[in-house]
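Step one of this worksheet: look at the structure below.
Complex shown without one protein chain; remaining protein chains in place.
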Amino acid sequence: MTTALMRVRNLDKRFDTIHACRNVSFELHQGEVLGVVGESGSGKTTLLRCLSGEMLPSAGTVEYDVRMRGLTDIAALSEPERRLLRRTDWGIVHQNPRDGLRMNISAGGNVGERLMAVGARHYGEIRGEAVDWLERVELDQDRIDDAPSTFSGGMQQRLQIARNLVSKPRLVFMDEPTGGLDVSVQARLLDLLRGLVRDLHIAAIVVTHDLAVVRLLADRLMVMRRGEVVESGLTDQVLDDPQHAYTQLLVSSVLQP
Amino acid sequence: MTVATNHNGGTESGYNFAYLDEQTKRMIRRCLLKAVAIPGYQVPFGSREMPLAYGWGTGGIQVTASIIGPDDVLKVIDQGADDTTNAVSIRHFFQRTADVATTEETEDATIIQTRHRVPETAMKEGQILVYQVPQPEPLRQLEPRETECRKIHGYAEYGLMHVKLYEDIARFGHIATSYSYPVLVNGRYVMSPTPIPKFDNPKMDSFPALQLFGAGREKRIYAVPPYTTVKSLDFDDHPFSVQKWDQACALCGAEDSFLDEVILDDRGRKMFVCSDSNYCEQRQAAGYSNPAAAADIAAYQLALQGEADA
Partner (left out) sequence: MTHMIEVTELHKTFTLHTQGGTSIPVFDQLSLAVAPGECVALYGPSGAGKSTLLRSIYANYRPQSGAILIRHGDRTVDILAAAPREVLDIRRHTMGYVSQFLRVIPRIPAVDVVADPLIQTGVASEVAKERAVALLERLRIPASLHQLAPATFSGGEQQRVNIARCFVVDYPILLLDEPTASLDARNRETVIELIGEAKARGAALVGIFHDDEVREAVADRLFEVETYQAAA
């Protein structure tokens, strides 16, 4: 049995009177995709922020298997160490690509930034890698010198994924990765994500309210309600045989096309 | 601190020596000491209102005012020239408020305040070069958040700086940034060398004189102490290089100086002359010239004549 890539124990997050996350615990292993579902305000995004080190939990620990160090409480890392983690070993895909891209920098520059951040200083190689990644996310390489502001929403999202995966992260956080995209673009993006996650053996934590997205993408599922994980298990178990009243409500509320 | 002890006879009455009050000068000197101690680090300072608009050298003037003494000899250049409006005004300002001697000779000056150039004549130990800085933050156009910029400097996460150079090559095929070309100071802080042409960047490396930078509007001071390494950022396959001209200076024939383009007539005729006026004059006085450009000079003088007549 391998050790976990991330181990979360009794994570709690409070904002004054609001208890955003209560007593969340789980383990995530290399190559696993964990979905977190729940309605708006259930604490999904706060949980993701605590996991990705953007916020520190009020109580409990988030441990990550830092290279050469093993499982380490990310709150015990110094800020530059956390920042380094966030731009090398982790990827963060935002719901709105504008939050994850530099809109006035060309597509190639966006993809190359992480490489330059870890010391790549050969223009030709950086560009070669950028071309390669544009191809992997099915973007026309002729667009390499265009700014993302000239891209469609789906293209921006794919560019954001390339920008994150270029550093070969082991863990990617995604907040509603297909939110705001029309359905035909969603399907293509989901297939792309699934393929990349599997080929590169990346672990991912996907926060979404879209149950169809987690069914296709996630191996496991956590259902959150009012900051608490009310149910967790294999994705198809939770969706096909929901045990908790809230999960049953969630599953039965989905519109079937 | 009293006005009387510092106030020399020939200066404007009613002002403290070198215009700024002593408390302000002390504050700025403390910032300067910190800046020298941490080469390339931007020290915030309480920039004062000066009797000229931001963008005209208020930062440089405050630095100069804080370090100048009655025995100093001041030279002020703007785009390399001693005789341009900004240079003349600032020189005049310190003549009136500090009654210091001024000069146009690089060798004779103890303090040189500059906008956009490092003098061609080599500077030496003991001299101070004060730069007027419009934008001290090299990351500004890439990262709009000030808090994030501070962290990037603090943790030396400078990958982003190369993104800018990447963008240049992607767009123009070479690093097209020719002014404010970012440098790494003392192997630690990335610094904007203000809008000097990148032609002057190599001069900053292991410079014998003290280099001080003042940004009045942005309220930042930074410094490069003598003999500090200053390396221009580049890529392995696109190494840093400076501008080159296929002409020599039309007036003095210099081939090693930064040249300005001078338009001679409405038909696009032009000539190139040293931007450093003092350097050019010194060479001309020493007998250097550029016979190939005699016709251009004649046309130029004719044009000047025409302007004078009109």
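Just so it is clear, A and B label the chains in written order, and each chain counts residues from 1 on its own.
Everything that follows uses one rule, which is that a contact is a pair of C-beta atoms (placed from the backbone, for glycine too) under 8 Å apart; a residue touches a chain by one contact, two chains touch by 3 or more.
The shown structure was predicted, so the numbers you read here are calculated from the model rather than taken from an experiment.
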Using the whole complex, pick out the displayed chains that touch the missing one. A
Of A:L77, A:V131, A:A147 or A:L216, the residue in touch with the unshown chain: A:L216
Which listed residue (A:L71, A:V131, A:A147 or A:A187) would be found touching the missing chain in the intact complex? A:A187
Using the touch definition up top, pick the residue from A:R9, A:R121, A:H209 or A:H244 that touches the left-out chain. A:H244
Touching the absent chain: which residues on chain A qualify? 29, 32, 184, 187-188, 190-191, 194, 198, 215-216, 219-220, 233-234, 236-237, 240-241, 243-245, 248-249, 252
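FYI, only the chains that are shown with their structure count from here on.
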Considering only the defined contacts, which chain B positions touch chain A in the complex? 142, 151, 154-155, 157, 159-160, 162-163, 166-167, 169-171, 234-238
Which chain A residues qualify as touching chain B in the complex? 79-80, 83, 87, 102, 105-106, 108-109, 112-119, 121-124, 126-127, 144-145
